[in-house]
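Accompanying notes for the structure given below.
Right after this comes chain A.
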Amino acid sequence: MKRNLGLWRLMAFVAALSIVFGVVSCGTPAPAPEPEVVKETVVVKETVIVEVTPEPQEVIKETVVVKETVVVQATPEGPKEPIRIGTGQPLTGPVAWIGQYYNQGLTMAAEEINSEGGVLGHLVQIFPCDNEAVAEKALTCVRRLVDQDKVQMIIEMGSSSTTLAAMPLMEEYEVPFLAAIVSAPSITDNTGREGGNIWAFRSCAHDGMTLDPVAKYIIPQVDTISLIAWNSAAPREAAEELKQLLEAGGVEVLSVDYTEAGQADYRPVITRIKSLDPDGLWFSIVARDAAVFIRQWRELGMSEQKLFSGSNVVGYEFLEAIKDDPSLGEGITEATLYIPGLEPDFEERYLARWGTPADYIASAAHHSLRYVVATAAEMAVQDTGEVTPSSLRDALEKVSVEMPTFGLIEFDEYNQAHPDMAVMQIQNGEIVLLETISTE
Partner candidate 1 sequence: MADEARILEINDLFSGYGEIEVLKGVSLEIENGEIASIIGANGAGKSTLLKTVFGLVKASHGSVVFDGQDIANKRPTDILRLGLSYVPQGRCNFPAMSVNDNLEMGAYIRTDKEVKADIESMFERFPILEARKEVMAGNMSGGEQQILEMAMALLLHPKLIMIDEPSLGLAPQLVELVFKAIQRINADGTTTVMVEQNAKKALSVSDHGIVLVLGQIGFEGTGEEIANNEEVRRHYLGG
Partner candidate 2 sequence: MTSARNLWIPAALSVALLMVLIGLPLVIENRYLVHILIMTGVYCALALSYDLVVGHVGLLSLAHPTFFGVGAYAAAILSTRVASPFLVNLVVAGFVAAGLASVVSFPFLRLAGASFAIGTLGFALIIQLVANNEVWLTGGTDCTIGVARPRLTLGPWIDWRVSSVSDYYYLMLIILLLVVVLCWRLTTSRVGRTFISIREDEILAMASGVNLLKYKTFAFVVGAFIAGSVGAYYAHYSTLACPEALSSYMTIALLIMLFVGGVGRMRGVVLGAIMFTFVPEFLRIAPTLRMVIYGVLLLLAIRYMPEGLDGVVTKWWRKLPLARTLASSGENNQKAG
């Protein structure tokens, strides 16, 4: 009797917990919005849900839907093999929001492609895998995506360290890989046609390419500067690289600091920087944390310094986080690849579909599938009649496509593309484009 009572209590506790917060969360803007909007695309939307949540019941329901779409769009021979695209993302843990943007971007791109009848009749399916932003889990993801989900290609691994760890295995497994936002230069150091890893491509610019223009932009404006970076592979590498570039340009770098994700208190670091009194500050902290950082920066009375950011702080996410006091972000300047406001049509669709504004990650993920991979797949089908990992890879090498916002995407001998970048600034709570720079 006693035992049963205890078990009961435990279950009641769990139930109460979920009910209380379930009920409360119903009243809030849901974190992962259910597709309620845009009824006309509902059919296609559901097809994609199949791959995202593999629950048996739904699969049966969805398969029907897929067939319907296929019948409508089918070519004379009937339904064709779908193109299976894998992606490894942090879907749990402190940076799971990164994975959420990726998945939303990729899902939306797949929906758009499929609603237009797929790539020459081949529908696109997305297979996400949670790598928890952990390198070894990224390897497991590659194994699972290739061996279990039989994907023909992998887009993104979520972060530079997971990408670097997974690349040798993807090469061994001969599956093409496209990096869409990860920015550590070393990713495309050993790729490409001259004896390197021929399976890896990168459509975004890397820090080595972007930091040079950033440094050139900063150098004339300040004599002394402090740097702060998120303690993760790419921001750390970027801070060190930028330090050298700035010092070569005659700017004195007074301090370099690293912060942890989700850090609560930046005041000690800011107090130190305050005592060093630099002319400017460059910070590469993810947007949510950057809002906390900038609040404490202003709290300590820092107003003289010129602010340069390094990890897509200048974007909607940051503006949303400081919307109670937009003046907090005044004057933050960033050289980046994604230019909010240039694609109102895409941004509107994204907002309608997911309930959150598109950020850099989402748009890069969307565009890389919608434009680069779709184009390559089309070329692969035209050349070989089917989409295989190797036909996709060969096609990617030859891709030349104009991608909105990012410009012309063509891969060089290191399989590295050279999109344009823009210098943007927050002025009066708005994002303003200052100038566009080529990374050629």
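Per the selection procedure, all candidates are chains of the complex that A comes from, given by their letters.
Following the convention adopted for this analysis, a contact is a pair of C-beta atoms (placed from the backbone, for glycine too) under 8 Å apart; a residue touches a chain by one contact, two chains touch by 3 or more; residues count from 1.
Keep in mind the model is a prediction, meaning the values are calculated, not measured.
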Among 1 or 2, touch partner of chain A in the complex: 2
Sites on chain A touched by candidate 2 in the complex: 3, 6-7, 10, 14, 53-54, 91-92, 130, 132, 134-137, 139-140, 143-144, 146-148, 160-161, 164-165, 168-169, 184, 186, 231-233, 236-237, 258
